[in-house]
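Below you'll find the structure I mean.
All protein chains but one are shown at their positions in the complex.
Moving on to chain A:
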Amino acid sequence: MVEKLTAALAAVKDPEIDSISIVELGMVENIQFVDGEAIVKLLPTFIGCPALDIIRQRVEQVLSDLEGVEQVTVEFIHHPPWTSDRITEQGREKLKQFGIAPPPKQTGPNGEWQVECPYCQSSYTLMENIFGPTACRSIFYCKQCKNPFEALKPISIWM
């Protein structure tokens, strides 16, 4: 049953980046099924993310449609903390398709990060604004293909 639930969660997309699922984002920490009740523990990417309520509703919707599920409980927990390295390889690919650079796997000792342009793969890019249209994104500019683009902020435990 848990496998079935997991598969269903792959259909729940991030309301702000609708090509990527919450599973690919690494937000799903735990799924349990007890006596008809599906209990899903999710890790918020950012604490104040306004999309969390929508995600909760979508999870409830998708799981309660499954046969045998009588009740759905969605819980947001903070431990372990969500970090950007939880995004799966597939998730990173989908971000690129959406025109968003995946978060760098490594950042320098001074916090600087190398980001590849999702359009032309050039690393000749410039950060325009560390803060973007949503809590988790930053704004970059590619000097190679001259496109502005967004990148997911690295979020890591050493910070």
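The criterion applied here is as follows: a contact is a pair of C-beta atoms (placed from the backbone, for glycine too) under 8 Å apart; a residue touches a chain by one contact, two chains touch by 3 or more; residues count from 1.
Operating definition for what follows: contacts and distances are computed from a predicted model.
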>> Suppose you had to identify the omitted chain by its UniProt name; would it be "Nitric oxide reductase subunit B", "ABC transporter ATP-binding protein", "Ring-1,2-phenylacetyl-CoA epoxidase subunit PaaC" or "Xanthine dehydrogenase family protein subunit M"?
In response: "Ring-1,2-phenylacetyl-CoA epoxidase subunit PaaC"
> Among A:S19, A:T83 or A:N147, which one is in touch with the chain left out?
Replying inline: A:T83
>> One chain isn't shown here. Among A:S64, A:Q97, A:Q114 or A:N129, which residue touches it?
In response: A:N129
>> With the missing chain put back, one of A:I39, A:C120 or A:I155 would touch it. Which one?
In response: A:I155
> If you put the missing chain back, which residues of chain A would it touch?
Replying inline: 46-50, 78-79, 81-83, 111, 128-135, 139, 153, 155-157, 159
